[in-house]
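Removed from the display is one protein chain of the complex; every other protein chain stays in position.
Moving on, here comes chain A:
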Amino acid sequence: MMGFTWAQMNAWRKKTVLGLTLLVAAAPLAACGSNAANNGNTAEAQGASGETSAPAAVEITNVSYDPTRELYDAYNKLFQAHWKEKSGQDVGIIQSHGGSGKQARSVLEGNEADVVTLALEQDVAELEKGGLIEPGWVGEFDKQSSPYTSTIVFLVRKGNPKGIKDWDDIVKNGVEIITPNPKTSGGARWNFLAAWAYAQAHDGADEAKSTEFIKSLYNNVTVLDTGARGATTTFVENNQGDVLLAWENEAFLSIKEHPDDYEIVTPSISILAQPSVAVVDEIAKKRGTEKVSTEYLQYLYSDEAQKLAGENYYRPSNPDILAQFSDTFNLDLKLVTIDDDFGGWEAATEKFFADGAIFDQIYRK
């Protein structure tokens, strides 16, 4: 006789039921628990050295956004030398890049970042809301924790066939604009706000008129990509559109890669894009990396690091160093700021990007 007896079958069945009960009971725990395995998009260890617990070496993770890849590549080497000299310790830096909002979410959901260097103050503020960063982080470092800035410029095809000079040229009929969706791309919110600032300055701060202006601008948008890198690909590789609203540093990188195909047009007004940096207090405390993490961000303000930022097409926040790059950047450009002209990110989000707010309204038929 082969097979199981009924008693055996019943025992199995009981075990099965028990197992299932445990599983279902564990479900809420699993849902709430941190998923540390969900670790960033493109993490790469740099100069990983020894065990993290060894006092001679320490390791930190910097979760950043897409276009800072080249900058931090260079900066990490600079900082490793600086930290070695200062404390005698080797520091390994794990770098992670992706869309700013997505990166913030990954930290919120358990990606253990000691420091974050993101595109938007708001994304860092989400980490504060999540209890990972202590309130008051904006004042922790100079210049509202923005060691380098950028702005929004136009990237046009060589020779500027559509004669684009300023914002009012791109809303004309027949001009095709490529820009990412401000609802899915944090960076694209700067584009929107820069255009809004121009409209406000030219129609006597009339909101209805500015909304019309923005509406005609987005009517000319033929592809609304989900992220800044996607928009660049659409414009550069797939040859769509006449003008790309781009971060200045991204625009410079495109020019560097294809010097014969594109040129940069600086509008009369743009916005000071201030990427935010912060130590993720809870995680740094837990991992005992507070000191090195703080120094990592503090050192971004040093002359060497500021120069490095300039070389990577970010505007250094130190005015003296910025002046050294006057050949590269158009320093006459009038720049509005999120705090002075829009009342901070929270107010701007509420007014422009929340569900049903101005951005949604301009698409409503």
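Simple rule for what comes next: contacts are C-beta pairs under 8 Å (C-beta built on N, C-alpha and C of every residue); 3 or more make two chains touch, one makes a residue touch a chain; residues count from 1.
Just so we're on the same page, contacts and distances are computed from a predicted model.
Peer 1: If you look up the hidden chain in UniProt, what protein name do you find among "Ger(X)C family spore germination protein", "Sulfate transport system permease protein CysT", "MFS transporter" or "Putative CoA-substrate-specific enzyme activase"?
Peer 2: In UniProt, the chain excluded from the picture bears the name "Sulfate transport system permease protein CysT".
Peer 1: Looking at A:D206, A:D261, A:E346 or A:D360, which residue reaches the missing chain?
Peer 2: That would be A:D360, which touches the missing chain.
Peer 1: Taking the full complex into account, find the residue in A:Q144, A:N160 or A:T226 that is in contact with the omitted chain.
Peer 2: Checking the options A:Q144, A:N160 or A:T226, the one contacting the hidden chain is A:T226.
Peer 1: Hey, which chain A residues sit against the chain that's not shown?
Peer 2: 1-6, 8-9, 12-13, 15-16, 19-20, 23-24, 27-28, 30-31, 99, 101-102, 105, 126, 181, 183-186, 221-226, 230, 233, 237-240, 353-356, 360, 363-365
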